[in-house]
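What you see is the complex with one protein chain gone and the rest in place.
Right after this comes chain A.
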Amino acid sequence: MEALVASAVGVLTAAGIFLILRRRTFPVILGLSLLTYAVNVFLFATGRLAVNAPAVLNKYEDVPYTDPLPQALVLTAIVISFGMTAVIVMIALGAYLSAKDDHIDMSARDSVDDAGEDA
């Protein structure tokens, strides 16, 4: 199972990085989402993988348990990455609608000087 989880994280990360290096906003945002999935699975695994184990200590008998802290961390990370993805989708939509162009890079004219302001 360790190999499965590790390769899943690896494949998600690789795919995410590949997509982030694209030039249009849509693949970049997809890549960011894949990366956040990868990091969520990764965080989950940092508490060691345990199957069918409760996330609480049992003080009456010595049974296996899984570390609850990474689960709390993952929950926070999921909420944050979800919110952030929503924000970037909105900003990217706004940029696309106002610039009529969804390239993520900025042309030299854009970035050096607002031509409109100068004219």
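Methods note: contacts are C-beta pairs under 8 Å (C-beta built on N, C-alpha and C of every residue); 3 or more make two chains touch, one makes a residue touch a chain; residues count from 1.
Note that in this section contacts and distances are computed from a predicted model.
Undergrad: As a check of understanding, state which of "Chemotaxis protein methyltransferase CheR", "Multisubunit potassium/proton antiporter, PhaD subunit", "ABC transporter permease" or "Thioredoxin family protein" is the UniProt name of the chain not shown.
TA: In UniProt, the chain that is not shown appears as "Multisubunit potassium/proton antiporter, PhaD subunit".
Undergrad: Among A:5, A:55 or A:92, which residue is in contact with the omitted chain in the full complex?
TA: Checking each option in A:5, A:55 or A:92, the one touching the absent chain turns out to be A:92.
Undergrad: Residues of chain A in contact with the chain that isn't shown?
TA: Interface with the chain not displayed, on the chain A side: 20, 25, 28, 32, 35-36, 38-39, 42-43, 45-48, 67, 69-70, 73, 76-77, 80-81, 83-85, 87-88, 91-92, 94-95, 98-99, 104-106, 110-114, 117-118.
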